[in-house]
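Here the complex is missing one protein chain, while the rest keep their positions.
A and B are the chain letters, set down in written order, and residue numbers restart from 1 in every chain.
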Amino acid sequence: MAYVAVKGGEVAIGAAHAWLARVRRGDPSLPQIDAVQIEAQLGRAVDRVMAEGALYDRHLAALAILQAQGDLIEAAFLLRAYRTTLPRLIDTEPVDTGAMRLHRRISAIFKDLPGGQRLGPTTDYTHRLLDFERPEPEPVITTIARTASPAPRATDLLGAEALLEPDPSGTGEPADLTMAALGFPAGRDLRLQTLARGDEGFLLALGYSTQRGYGNTHPFVGELRVGEVAVAITPPELGFAIEIGDITLTECQMVNQFAGSKAVPPQFTRGYGLCFGHADRRAIAMALVDRSMRAEDLGEDVKAPAQNAEFVLSHCDNVEATGFVEHLKLPHHVDFQSALETIRAMRRDAEASDARL
Amino acid sequence: MQGYNFAYLDEQTKRMIRRAVLKAVAIPGHQVPFASREMPLPYGWGTGGIQLTAALIGPDDVLKVIDQGADDTTNAVSIRSFFARVAGVRTTTRTTEASLIQTRHRIPETPLRADQIIIYQVPMPDPLYRLEPSRPVARRLHAMVDYGAMHVKLYEDITRFGRVAVSYDHPVMVNQRYLMSPSPIPAFDNPKLHRSPALQLFGAGREKRIYAVPPFTSVVSLDFEDHEFNPQRAPQTCALCGSTTSYLDEMVIDDQGGRMFACSDTDFCEQQRQAQHDHAA
Partner (left out) sequence: MMDVRLPGFANNLESQRCFRAILQAMSHPGLIITLDINLTPPAPLSVATAAALLTLVDATVRVAMPENTGAGVDWLVFHTGARIAAAAEADFIVASAPPSLANLYPGTDEEPEAGATLILELPGFGCGPLFRLTGPGIESNIMLQAPLDAAFIADWRMNDALAPRGIDLLLCAGASIVGLPRSVTIEEV
């Protein structure tokens, strides 16, 4: 057992943790919530924590939400701090969202399209009236319709006519911001990775700002789809891909009207959003911001905050942001003392020079 | 601690940090980017310092952690107990006994030795960030030794206020080459950076930068010939040990405007009192 210097602070921290545990549990006469219930009934919170925690594990996300008393940023932080300790065993093959088993698929640019429009489990047309008397749940009918007819991406239909730019995605190994400090200029691979784990509120506000004139991108939702995709790996000893499971993703393909620039002829351009779980808001906002950050590549003026990739990427991580904003509550009395003495000295100087006048 | 590597970080992460540290030492004052990890403590609580300590510490080390100069502030207690738990190392509050000292906002009053390493927690590693928020642009300015904007800013302070209005995190030139943030230590501590026999390492976790000042390296606080660097210290005497030279905390003791001043460096204060006690006996 190591010798540890102990002081009063340790007692205070211990007491704070004990109080926190009591508050977290709440009224002990009420039944305790289980992570399994959170996983099953607070699915949208689980989705957000998985996205911002950058780890697809519904159960761990639910556990983190429970431990964080429902503070979703704190839950994402718990997941990140766990994720960073995990060994990297293998990279998966790219997932094919074209082969997604769809729960939901809507296109805002076509009235109808091959594979059809499908609402899925959306709140889009619910009336936001609080259910004071929560009705007995209807018997659950699980018909996750395996798509009868193929549902090609709406953007692929447009692309066939060459009115939509080809997918500007790169070909090499994608960069990874968790393995090297983010540098600038950042490629689109890094930008998308950063947005995919970025704070939903920040992405939402920035996306919104582009719609209000701060870097308009003339967006149309080409397609929004939610469903399950297979995740596959190719073990080197096998040499062929095997599926290891399914994950639920939301994908938004934004189609942006573009008048052309010196560098690029008039055409539709793309913005892309992809995230864990069912998260329309996050995917659409991400697609808006992605397209906005392509301004420089497309020869547009970079004026608005959402077009400034360094600004967006440096501030969208809520684990970083919450740490630095909240750290202001830590003791700063040494610096404050120094500022105090400087101000006192400046006032003495000023009084002395007033007296001389 | 079960389930975790010695000192928490996995070996690959430690190697990555160790390589960055060696380059930082070879280029005094230059900020080396590194793939900073999420730590079990929040960004802003000292994750850069913690990652440096984790990459350096071994079973033979004796660790001291201070925040605001004191060993018993809550964050110092928390970080010290983290390392006692994940590395099982001996910890101390005595500056002279420590082989590694992790600090936030102070340099101990007791002069450091060549066999000691001090690790600073850094919030904003780039001294130019208030003048140039874009990091790629700031990096170009460092490459070109273009620090004119900082001199102009300090000079504007002098013309407006009659003195440089920076009271902490006062920028320094390292080895006559790189402008460096000394971390938010009071300007009072800046002279201790100059030609210190101890290796000084700086870690910024959220900003993902590591930099270093090797032993016996020139560290000069920016100033002007007609306005020399002149750090402020409360002109009082420590109420506990009577020191007239140490940096003091000011505490409000009643609602009549009563004040008490005491050493911010709690170990220094204790050693002073011990010495007086021994002398009297």
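As a working rule, a contact is a pair of C-beta atoms (placed from the backbone, for glycine too) under 8 Å apart; a residue touches a chain by one contact, two chains touch by 3 or more.
Here the structure is a predicted model, which means the values were calculated and not measured.
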Revision key, fill the gap. Shown chains in contact with the undisplayed one are B
Check your understanding: Of B:66, B:84, B:118 or B:199, which sits in contact with the chain we cannot see?
Key -> B:199
Review point. Of the residues listed, B:24, B:65 or B:204, which one is in contact with the missing chain?
Key: B:24
Study note, to complete from the structure: Considering the complete complex, of B:59, B:111, B:133 or B:242, the missing chain is touched by B:59
Exercise for review: Considering the whole complex rather than only what is displayed, give the residues of subunit B touching the chain that is not shown.
Suggested key: 5-6, 11-12, 14-16, 18-28, 30, 32-33, 55-59, 114, 139-140, 142-144, 175, 177-178, 197, 199, 212-217
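To be clear about the criterion, only the chains that are shown with their structure count from here on.
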Review point. Subunit A touches which residues of subunit B in the complex?
Key: 4, 8, 10, 33-40, 42-45, 47, 67-69, 71-78, 80-81, 84, 88-93, 104-106, 123, 134-136, 161-163, 165, 167-169, 184-188, 206, 208-209, 231-234, 247-250, 264
Review point. In the complex of these two chains, what residues of subunit A are touching subunit B?
Key: 2-5, 7-10, 12-13, 77, 80-81, 83-85, 87, 178-185, 310, 314, 319-320, 322-327, 330-335, 337-342, 344-346, 349-350, 353
